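One protein chain omitted, others in place.
Just so it is clear, A, B and C label the chains in written order, and each chain counts residues from 1 on its own.
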Amino acid sequence: MTAMEFLMLTKGPLFQAALAVFALGLLARLVEIFALGRAHNYAAPRGNAALGGLRTMYKRFEPDPGTFKAAPFDVVVGMIWHVGFIVALLLFIPHVELIKSTFGIAWPALPNPVVDAVTAITLLGLLAALVHRLAHPVKRFLSTTEDYLIWSVTFLVMLTGWLAYHRMINPYPLALGLHILAAEIFLVVLPFTKLTHIFTAFVARYYNGAIYGRKGVQS
Amino acid sequence: MATATPQRPQGQSMPTPQPTLGESLRRNGVSRRGFLKLCAATASLMALPPSMAPAIAAALESARRPSVIWLSFQECTGCTESLTRSFSPTVENLILDTISLDYHHTLQAAAGDAAEHAREEAMHANAGQYLVVVDGSLPGPRANPGYSTIAGISNYDMLMETVADAAAVIAVGSCAAFGGLPKADPNPSGAVAVQDLVKDKPVINVSGCPPLPMVITGVLAQYLTFGKLPELDEYNRPLAFFGQSIHDRCYRRPFYDKGLFAETFDDEGAKKGWCLYRLGCKGPMTYNACATMKWNGGVSWPVEAGAPCLGCSEPDFWDAGGFYDALSVPPGNSGDMLLAAGAAGVAVGAGAGLLARSKTKSAAKQHQTVTAAELEQKL
Amino acid sequence: MASIGDIPVKVEGEPAAPAEYGNALPVLSQVRHALAQLTQGGEPTQIDLGAMPFGPGDEDRLMALLGQGEVTASVDALGRTRIQETAYSGVWVVEYLNTDDQRVALHLEIDTVPRLLRSQPEDLSDALAALNTLLAASLDQA
Partner (left out) sequence: MTEAVLTPGADLPESGADESAGSFSLARGLNALREEMDAPVASFFSSCIHCGLCATACPFYVETGDPKYTPIHKLEPMRILWEQEFTFWGKLKGTLREKLPLEKWGLDKLLAGKQVTDAMLAEWEPLLYDSCTMCGRCSMVCPVGNDIQYMIRKAREGQVASGHSPEGLIAASVRAVNTGSPMGLKWKTLEVQIKHVEQSTGLPVPIDTQGADYLVLLSSMEIINFPEYLEALTKIFDHAGVSWTLSTQCFEATNAGIQIGSKDIAATLVQRVVDAAEQLGVKNVISPECGHAYTAIRWEGPNAIKRAYPFKVFHIIEVLDQLRAEGRIKTEGKEDDRLSMHDPCNLARKSGVIQQQRNLMDLVAEEFVDLKEHGKMQWCCGAGGGVSSNERAEDLKLAAFKKKKAQIEEVEPDRMVTMCATCRTQLEEGLEEHTMDIPVVGLTELIADHLVDKE
């Protein structure tokens, strides 16, 4: 297979397939969660559950000062690479074009050198996160194969993207194809692993906020 | 230039050993300075650094004219048009005068049986030495040969017969090199590229739709000069011309790096000459020499004219997504598929969720009340 | 063969001033480097400007930066070749033209004298032989 055939394969049928698996899997997972439902709560509420839920969806982006003090590395590195990942995903011009063509919506993007720098920082952040996972007693204790799997999948997407941007893999169709393939692996793996947290974290935060919001506490 | 193409008199047998290029130049009264100039221009033509000129001079001095047979199959004659519009007639003529273009059914004066006879004769006389240039793709061995024939001979038969005793094959244009437009989806004629059929001879691909004229002559010049095949990339294209991407050599590259893009063909960015990536430029994945050699005698080239690179020198570029869609945009309609898959996901999830829910419900039904009495048994 | 300039095109309004794409300065610094090499080790350099990814205006800008020097020469062999010394001694613009006066190549040469201007060794011996023949014939006549 030539590099161009590989690129066409990843851009064409594989992309469609990955997108299909992703959409199907993710929605299935989400609906599966919601379908479980919740028991009716008979206790008289103190506060507004829905409002609390919505607030917590946002609030958990800000770490509380105590957690920052206890685990500054987690907070800073975690924040950096998550933001970096999202910036690279949503604000890189080729990605904006891709989203525009797929969903018909578009937004302003960042200059390439900015995304490049953000990506480099994100890669370093991910490496640091891995080292931390291997070194920190709690993280090492908790970590399963799946945790390392999703790290690898995430890292590969970023790495191949960065290498393709810098044209460090030749010829370019191969570089781009590898990046697209990595993204497809990411999409396919997402619904079936804890990568779903990208979406379910907001559901979880909502429930957390609603449970506490009902009791009058902003969690 | 084309009219200057030499036609060997009919029926004449193989001539006595031809003079070298150096000899024939001197015989024509070309001075040493003229020769130096020719070498400098040839170096430029071959995309070699000027410092290679002495080596070129030494090589050209003893170069002998090779015989060339040019076969045109499923093509639009664009490649020939490109070649005949080369901008530097002097150098061009010298190169083409030096080769012996023994068969080219668009350019040659002979027609019909005489033309075919010329081809057969050249093959016979120069067995193992001649070059075959092909433009156009051809119906593959399993396709209906009737899609393209010349003088009642199928393209496939003619190619295989002609190539049998060739020294090398040069596939000129994206059709010959990769199948091109005829091979584009759904490929009704079963078109294939030359390299799909010729496995036992070196094949040099000079892709492009059409290729830069200088690249065509440059490859010929290289063969003529050094008598050997140039270094090739993974698509068998000469690295000298196809070693770098349009993107890497594009004068608009700084705008890409700064993130300045034209978003429509008439916006401020387009007027200021910003990067055309978002307008579908395939420069990043396209390997060709347009950005430096340019077209029309160095006047301009597509990107300089404000048009995104179509990626015409790459395999299957017709099927590689819309010409005006950004490189990152996949071909096909993902949106509808996404909706369908999403709907299926909702259905699957609802099914799975309801099953799970019924599991909690049946668990609740099977609930055995914990009582103090039974707890007491544990103490 | 008609040149592209012969195609009748009417441009309405003033043509826009060519933008400058910033590729002149890198070449200039390459020239500076080559000149330093020439000064230190006597090693000449040739730069093929045809291989530069110039945008519209870049070449004009480079030429304006290099300026004009004292020497202008023309070589008539297989068409004209224009040779122009720049304002910087040792930096030469060499433009090769074909018999139709179209540019075939554009080089910068960083050297004490451009190669093409020098008499070539092979031509020297030919010249000597020719002179000998001429003298012999003249002496015979005399």
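FYI, a contact is a pair of C-beta atoms (placed from the backbone, for glycine too) under 8 Å apart; a residue touches a chain by one contact, two chains touch by 3 or more.
Note that this is a predicted model, so its numbers are computed, not measured.
Chemist: Give the labels of the shown chains that the missing chain contacts, considering the complete complex.
Modeler: A, B
Chemist: Write down which of A:50, A:70 or A:86 is the residue touching the left-out chain.
Modeler: A:70
Chemist: Looking at B:150, B:164, B:307 or B:356, which makes contact with the chain not pictured?
Modeler: Looking across B:150, B:164, B:307 or B:356, the contact with the absent chain belongs to B:356.
Chemist: Mind listing the chain B residues that contact the chain we can't see here?
Modeler: Where chain B meets the chain not shown: residues 348-349, 352, 356, 359-360, 363-379.
Chemist: Against the chain that's been left off, what residues of chain A make contact? List them.
Modeler: 28-29, 32-39, 41-44, 46-47, 56-57, 60, 63-64, 66-67, 70-71, 74, 78, 136-144, 147, 150, 191-192, 194, 196-197, 200-209, 211-212, 215-219
As a working rule, only the chains that are shown with their structure count from here on.
Chemist: If each chain is a node and each touching pair an edge, is that a line, ring, star, complete or other?
Modeler: It is a line, because the chains touch in a row without closing up.
Chemist: Please indicate which chain is farthest from chain A, where distance is taken between mean Cα coordinates of the chains.
Modeler: Between chain A and the rest, the longest centre separation is with C.
Chemist: Can you tell me which chain is nearest the middle of the complex, judged by mean CA position?
Modeler: B
Chemist: From the C-alpha centre of chain B to that of chain C, how far is it in Å?
Modeler: Whole-Å distance between the two chain centres: 33.
Chemist: State, to the nearest whole Å, the distance from the C-alpha centre of chain A to the C-alpha centre of chain C.
Modeler: Between these chains, centre-to-centre, one finds 58 Å.
Chemist: Which residues of chain B touch chain C once you look at their complex with the stated criterion?
Modeler: Those residues of chain B that touch chain C are 1, 30-34, 36-38, 40-41, 43-44, 47, 49-51, 53, 87-91, 249-254, 272-273, 291-293, 296-300, 304.
Chemist: Can you name the residues of chain C that touch chain B in the complex?
Modeler: 1, 3-4, 19, 21-23, 45-48, 50-56, 58, 75, 77-79, 81, 96, 98-100, 102-105, 107, 115-116, 120, 122-123
Chemist: Show me the residue ranges of chain B that touch chain A in the complex, using the header's touch definition.
Modeler: Against chain A, the touching part of chain B is residues 233-235, 245, 247-248, 256-261, 277-278, 284-285, 287, 314-316, 319-321, 325-332, 334-335, 337-338, 340-342, 344-346, 348-350, 352-354, 356-357, 360.
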